[in-house]
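To start, I am sharing the structure in question, which I have written as structure tokens.
Note that this complex is displayed minus one protein chain, with the remaining chains in position.
Chains here go by letter, A and B, matching the order in which they are written, and residues are numbered from 1 within each.
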Amino acid sequence: MSATIDRGLNALREQIDSPVASFFSSCVSCGLCAEACIFYRATEDPKYTPIKKLDLMRRVWAREFTLFGRIGGMLGLIKPVTDEDLTEWETLVYDSCTMCGRCSLVCPVGNDITMMIRKMREGMSAAGHAPVELIGAAQRHTDKGSPMGDLSKAIHAQVKHAIDETGIEIEFDKEGVDYMVILSAQEIAEFPDVLSAMARIFKKTGVTWTISSEAFEATNVGIQLGNRDVAKVLVSRVVEAAEKLKVKGIISPECGHAYQALRWEGPNLIGRTYPFEVVHIIELLDRLRAEGKLKTKGKNTDRLTFHDPCQINRRGGINQEPRNLMNMVSEDFVEMESGGTMNWCCGGGGGVGANERAEKLRHAAFKFKKIQIDKVEPDAIVTMCAYCHHTLDNVFEEFDIEQDVIGLTELVAEYLDDDA
Amino acid sequence: MNSPAFDLLMWARGPAFDIALTIFIGGIIIRVLEIVILGRKKDMAAPKGNPVAQGFKTIFSRSIPREGLVKFAPITYLGGYIFHLGFFVAFLFFAPHIALFTDAFGIKWPDAGRVIIESATALAVIALLALIYSRMTDPVRKALTTFDDYLVLILSGLPLITGYVAVNKLFGDGQMMIAIHILSVEALMIAFPFTKLMHAVTFVMSRYYNGTIQGRKGAES
Partner (left out) sequence: MANTPMLAEMMKTHGISRRAFMKYCASLTSLMALSPALAPRVAEALENAPRPSVIWLSFQECTGCTEAITRSHAPTIEDLIFNAVSLDYHHTLQAASGHAAEEAREHAMKQHYGKYILIVDGSIPIKDPGYSCIAGISNLDMLKETAAGAAAIVSVGTCAAYGGVGHADPNPTGAVAVSEIIKDKPIINVPGCPPIPVVMTGVLAHFLSFGIPELDELGRPKAFYGNSIHDRCYRRPFYDKGQFAEGFDDEGAREGWCLYKLGCKGPTTKSACATVKWNNGVSFPIEAGHPCLGCTEPDFWDNGGFYKPLSVPAGDYRDAGLAAVAGGAALGAASALLAKAGKTKAAQAHETVDAHDLEKSS
């Protein structure tokens, strides 16, 4: 079995539903989605107009899902989609879209373009038009448990390190605790301090938790790839592990698409609701704060700003929670222009960060993002997504910019009131 | 003796209207059913917000532009607003048009005087010209624009222009201009189901869907 255009078009057909049909019916090609798109705004190249990235899907819909389109197709007015088309669109669909969702919020007729890009990628990936890096990551994740390969040793080492650092016991595979914590590969490899932070906060707030040695990887490259079969395999591992451990919930870590994958797509991928809750770490921290369990002492006096990860705020619904926490621990918290729901993407999401071919475009997008940051001139940028953190760190390095980026969980842990 | 103008007027008010109405209503129903019947899978994710409530809210709230975007596409935003407002004021508040609704549905509402109607018409036409200009010159819009877009803009503008000419007897025979005005509306009606004019119906659905998708997540829409 190998990827073919027929398989791709078939996958695309499966994706077309009422919302898609209404979106294509409603588009008046006003081009406002372009004004919202970081890739268009950074390059001002009209080919990056979001709705144009969906033209192939529109054609399949028109030709096969509408009476007038069928007639138009017979008359040769709407051309069938060819493999050459898919090749041409591959870069548009994968390289110039982080699925950040800004376009979906500005479209005057309410088209959820981002959701359609996600669907479009189903067809592209099934047809063999996904970027090699994402395919490689999917293979590593499927075979070895993480997109970076086998991180079993690494997670054990990091947990041990956290135990040593905090003196708090962290147990693997402990049944019946409140939460199962999963982490993104990025956190395990790059930002392991989050483990110590969580250990300290949960200890203080009385939350019991564990890590599954079988399913500790939170990311899901199937979502970025746009392949629900792959995504289903990966999400099932986490769901099954949680069910095995009989936890009340899973804590989705500081990772954008992991939250999207587990919280919003997961139940639909496996076709059933979860017997446990999925809560984002920041959501949980804010809940603990509201309940009075999470207490902090003192405040950071630096000029801090907050970078909203697209998949967690705009596409995930977590907007006020991090702000409550920011105000709790920061004295000089300054919002960026368009901060919050309309925040500009870091440029690395949706698989773009892993895609080498997209590097130039990513850098162009960052220059645009940087304008937003420069207006605030923060001492540090706080965020709640390890991949945003990673992307920002990398581009700052690339452009020789001194700029601290901090994870919100760590920042909160720093001001944890140890006496309370 | 036959008067071409009078015969055309009677044809426009009679058989042509019936034909246009049939295509208009039938076509819209076809396209709406094609969307609705297709269906969508039930979303299994536990909702954080209220999808349905936000869906309905978004139908209205999406009429307000996101902060900060107007300045990047002023012609599209302002032109779009002025055109839609002008078009609907002229369409829905001109007494002869209300008379049509009264005849069809037995409903009526207050009408606006000539000053308002003609100002609205003039503004809508100017906005339309600006939108056409922006489609011809702005790179993004130029790249997106197809024959359909120009057709829709022209078909939307003709009833405004011909209506203005007919009411004010700017030129041509009075009967002929009324006939042409009615025919231009019928052209708009006939084109409606086949073109992007459909957005005037389906925007309600797409905004609703967008609202439900975001609303389930407790996210803004």
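Throughout what follows, a residue touches a chain if its C-beta (ideal position, glycine included) is under 8 Å from a C-beta of that chain, and two chains touch if they have at least 3 such contacts.
Model, not experiment: these values are computed from the prediction.
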{"item": "Chain not shown: contacting residue from B:I25, B:A53 or B:M136", "value": "B:I25"}
{"item": "Selected residue (touches chain absent from view) among A:I16, A:V177, A:I201 or A:V329", "value": "A:I16"}
{"item": "Contacting the left-out chain in the complete assembly, out of B:F6, B:F60, B:F88 or B:Y150", "value": "B:F6"}
{"item": "Touch list for chain B against the chain that is not drawn", "value": "1-4, 6-7, 9-10, 13-15, 17-19, 21-34, 36-39, 95-97, 99-100, 102-104, 108, 111-114, 117, 169, 174-175, 178"}
{"item": "On chain A, residues whose C-beta touches the chain left out of the figure", "value": "1-4, 7, 10-11, 13-14, 16, 64-67, 70, 125-126, 128, 130, 132, 135, 138-139, 141-143, 225, 227, 229-230, 233"}
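One rule holds for everything that comes next: only the chains that are shown with their structure count from here on.
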{"item": "Chain A residues within the chain B interface of the complex", "value": "16-19, 21-23, 25-32, 34-36, 40-41, 44, 46-47, 49, 51-52, 65-68, 104-112, 115, 263-268, 271-274, 277, 313-319, 337-338, 341-342"}
{"item": "Complex contact set, residues of chain B against chain A", "value": "27, 30-31, 34-36, 38-41, 43-46, 48-49, 58-59, 62-63, 65-69, 72-73, 76-77, 80, 138-146, 149, 152, 193-194, 196, 198-199, 202-203, 205-211, 213-214, 216-221"}
